[in-house]
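Missing here is one protein chain; the remaining ones are kept as they sit in the complex.
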Amino acid sequence: MAARVGLWMVGAWGGVATTVATGLSALRQGLSAPVGLVTAKEPLASLPWADWGDLTIGGHDIRETTYAAEAQVLWEKSRVFSPDLLNRVADDFAVWDQNIQSGVLVNVGDRIRSLAGEKSRSYLAESPLQAIARIRKDLENFREQHRLDRLIVVNVASTEPTVDPALAELDWPQMQKRLGATEPIKLPSSSLYAIAAFECGASHVNFTPSVGTDLPALSELALIQGVVHCGRDGKTGETLLKSVLAPMFAARNLQVNSWVGHNIFGNLDGKVLDDPANKATKVKSKDHLLTEILGYKPQTLVSIEYIESLGDWKTAWDHIHFEGFLGTKMAMQFTWQGCDSLLAAPLVLDLVRITELEARLGGKGLLPFVGSFFKSPMGCSTPEFASQYQQLLEWAQLRQSQFEKK
Amino acid sequence: MAARVGLWMVGAWGGVATTVATGLSALRQGLSAPVGLVTAKEPLASLPWADWGDLTIGGHDIRETTYAAEAQVLWEKSRVFSPDLLNRVADDFAVWDQNIQSGVLVNVGDRIRSLAGEKSRSYLAESPLQAIARIRKDLENFREQHRLDRLIVVNVASTEPTVDPALAELDWPQMQKRLGATEPIKLPSSSLYAIAAFECGASHVNFTPSVGTDLPALSELALIQGVVHCGRDGKTGETLLKSVLAPMFAARNLQVNSWVGHNIFGNLDGKVLDDPANKATKVKSKDHLLTEILGYKPQTLVSIEYIESLGDWKTAWDHIHFEGFLGTKMAMQFTWQGCDSLLAAPLVLDLVRITELEARLGGKGLLPFVGSFFKSPMGCSTPEFASQYQQLLEWAQLRQSQFEKK
Amino acid sequence: MAARVGLWMVGAWGGVATTVATGLSALRQGLSAPVGLVTAKEPLASLPWADWGDLTIGGHDIRETTYAAEAQVLWEKSRVFSPDLLNRVADDFAVWDQNIQSGVLVNVGDRIRSLAGEKSRSYLAESPLQAIARIRKDLENFREQHRLDRLIVVNVASTEPTVDPALAELDWPQMQKRLGATEPIKLPSSSLYAIAAFECGASHVNFTPSVGTDLPALSELALIQGVVHCGRDGKTGETLLKSVLAPMFAARNLQVNSWVGHNIFGNLDGKVLDDPANKATKVKSKDHLLTEILGYKPQTLVSIEYIESLGDWKTAWDHIHFEGFLGTKMAMQFTWQGCDSLLAAPLVLDLVRITELEARLGGKGLLPFVGSFFKSPMGCSTPEFASQYQQLLEWAQLRQSQFEKK
Partner (left out) sequence: MAARVGLWMVGAWGGVATTVATGLSALRQGLSAPVGLVTAKEPLASLPWADWGDLTIGGHDIRETTYAAEAQVLWEKSRVFSPDLLNRVADDFAVWDQNIQSGVLVNVGDRIRSLAGEKSRSYLAESPLQAIARIRKDLENFREQHRLDRLIVVNVASTEPTVDPALAELDWPQMQKRLGATEPIKLPSSSLYAIAAFECGASHVNFTPSVGTDLPALSELALIQGVVHCGRDGKTGETLLKSVLAPMFAARNLQVNSWVGHNIFGNLDGKVLDDPANKATKVKSKDHLLTEILGYKPQTLVSIEYIESLGDWKTAWDHIHFEGFLGTKMAMQFTWQGCDSLLAAPLVLDLVRITELEARLGGKGLLPFVGSFFKSPMGCSTPEFASQYQQLLEWAQLRQSQFEKK
């Protein structure tokens, strides 16, 4: 692998992105074992992935900060990383900081807008088409400057409010037209970034619950442009467990009466999700699963609350009330104490590797075999984690056999 | 289905068996939905199972009691069943009580022997071969008296102490010979019951961690006699969850550092397992799994403690300490509050249905596709619950297509 | 003790009241040990309490039902009581049912009004003063019919929405006047019941978070009438634990950063509290405590959610995030699985006994020594459970010595 690959993160200085940067630098320097990386484990590990050393980080953010500062916050509030590690990744941080550009604030809602710094706010008046053009320019510059062979855009920006369902009724020509109208449709930034990416031939991964590429018009555009994409909303905690546990209740024909999930955490993502408009997007992404797996709708409750002292430590309590033989009610409870960004970042790197490989092999359109990575997997035929993971293994086997043939 | 099927339970008046009896009577009378029965859910539900009405219960026990008395204890101590239900199954109870014979006490260890009543103790001096002969006679009488077309023996007796590993080195002719020696080999009752079953053409399900049929000699005998069998140790609680959750940690390449499981419960099974000799058998059955699934051995701890006030409510607390990206340590904890006998009984009925169907179709030897039912599944190629369940579904599909062809 | 004591419950057919009735009948017949009764334990036990046999139940409710029906629901949904016990209390139930009158719906809010049956709805148009008069008549009839020596009114009715704070600025003459105005002040039913009670010389216990007697005007009236009263909101679950645990964090100088409490349950009380207006009253009652005990305000969160399958089983999960020496963050979590009505009912009986004793001894006004029973104890000088309990013991000792002197 001597190809040069650009990893462009939207939300480039956020918790997940900062952890991606820290981890990538650590992996490049051999400072850390690839624990938590799905692609680092056999049988996937032997596919011809891009080398860590071939990746360069760039991105957009609306806040003005640095990797060093953001990593320091994670260390101080959540005791992740270590001062020693942060020293050793400082050089990479300084280089990558140079590649971060001012983000787009079109239709992001009040809460996100309130986070924006001076520079991004200076673009507040820009139209959707102007925003797309600006993003494209940033991407092209990045590509040229670093002589990239391939470019993957990953959305790890704050969760946007939910969008008008009517957006799903437009095809790409209609959408394009309505974007240029005097009163343009209210397409949120997550989709504008994706359009820009597609238009300049970049692949796209939507790691957030924001709508991003999850619209027919964008699927169409991806095919037209011959790029690959996948998403929606990285599956790292409670929902991961739901997709693992609920199939057991189904297989055993145990009747789930209620499934209550309370999530508390205290990072910036939590602060954004504390706004009901933004939270709705996340809750929706977390709540459809059980019905799909069980085949009926138990009473469910998903709460997400911002508790500052927890920092990046997402703590979830789930109470599952089920009924067994002869109407006997039983209960399972679990608590999950995971560090959100540390769970997410390796998956982002996995998805970049997978997407890059498929792009390299000339794939296009939606990647349907990465359902195990997402809460609301686009194009995936099954909601069960084990089956989703099986699909990934089967894809790997297929690719493996193709490479072996060559 | 007009065939008559005998369900012969060893440990016939125990908690699991009493719940099987209660549940079977309730199902026959349409008093309860088949919740908790795997075979009652599509796609399995449409296989041509034996009707509940075709089943008759018999068995061996070493204690002298009645279904009514045992069910009353479960109700009083654990608030399962309901007085109303118990009234309505009383007639079936009375009939089935008549079919329970005195059990065998050969090599069962002190703890189990201490439970035995007068009648069973009167056989204390019997030799292994005498025991086998007596069991056979009881089985033959049952078969004749109820004009049974098929007979399934299910071991739901107390967990025996672990056995001499040298027993696994004998083939059937050697074992047979050594059973008749003046100092016969120390084969425990669970295996004697199985031998008797096989010898009179009955199928066998070992729902306990006792060795039962899990010896090469007995596998050989099953093939010689053309009977089917399966086992070992019903998977109803913590171990079920391990086989569901551990694959997730493996798939995500999260390093499990330690997995601690504490189980507390207060039924008769718990009292028997409170003896270190008997507990060893159970802990062994619960503890091999993680290494198989993860591919390495994390520090594990499994404790099982008798806490009287809990009755049949098995409460388990598991603490899973794992390491993610960049060495970050995280934790998952769960508590499981399940009613043991109520979780086990429907699986016993499922296994009877499945075994009966295979016997009816002329199968012989080990059933390898029921791994999802057992903690230490004999002949099963995978330790993961989802894959095990997949094997069951594939078997069902195969059978379904065969039946449809006809 | 040969005095006859009336126990008049507002919310007479609710979960708590039905459990009070069941328990009182069981205690009268010696069917149950007095577990859960504070006054049944030494040193309190030897005070000259009213005998269980001296108590007669009556009350108001807005729904039309019977004790047998309500107890049956508790049994079926929550597996509390037992059919056997319910048979044995059936006669008392039938007698007491006769003493239940139609309740008052003045200013109770939409949610409660929606529960009302025909009879109570027929009084929908009544004015506050008419309501008071009707309640008084019901109380007087009860007193006469049963030749009662003393009458205790206990509010165990559904939680009302919060009230206008301006009500706390009125003295009794002003309130009385404004109650008779053409546009009368919006005093809720809980207070109207209390006024009626006071006016006919009955004592009052407010076991709910509804405002009831917690207004200066009503305190004034109690003194005028020479009756005793106490309240507010029985302390049976999470808040009890807060008042027990928070003092430990304070005493150890451990800094509580956040205390999150999630409560789920599925009884009628839960359904009423599912209305934001009613819930606000309860959350307020649960949330002031920590600041009082700790001396600073940690981030707190109290959620109460209606999860039908749980029935009367209130399940609470609390996550306490605290900071120790050298800034080290630690956590304590607890889950509480308590049966709400069964925790509440013995406290109601305790409070009736205590109130009756004080009334008998000629006390008047607020009882300040029963703070340990309440979430928002009126007139109590300390928020810590241990100190509150100490106050109760000191009162008991004082009374004991007085009785011994005699």
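Per-chain numbering from 1; labels A, B and C assigned in written order.
Just so we're on the same page, a residue touches a chain if its C-beta (ideal position, glycine included) is under 8 Å from a C-beta of that chain, and two chains touch if they have at least 3 such contacts.
Note that the structure is predicted; figures quoted are calculated from it, not measured.
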Using the touch definition from the top, which of A:83, A:173, A:226 or A:276 touches the missing chain? A:83
Out of B:27, B:163 or B:264, which touches the unshown chain? B:264
One chain is left out of this view; which of C:10, C:38 or C:202 touches it in the full complex? C:38
Where does chain C touch the missing chain, residue by residue? 19, 22-23, 26, 32, 34-38, 40-41, 80-81, 85, 240-241, 244-245, 247-248, 250-255, 323-328, 330-339, 342-343, 345-346, 372, 384-387, 389
Absent-chain interface residues of chain A come out as 79, 82-84, 335
Name every residue on chain B in touch with the hidden partner chain. 79, 257-258, 260, 262, 264, 299, 301, 303, 305, 307-310, 315, 317, 319, 321, 323, 329, 331, 333, 335
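What we mean here is this: only the chains that are shown with their structure count from here on.
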Chain centre separation in whole Å, for chain C relative to chain B (CA means): 50
Let me have the rounded angstrom distance from the C-alpha centre of chain A over to the C-alpha centre of chain B, please. 45
For chain A, jot down the residues that touch at least 2 other chains. 323, 331, 333, 335
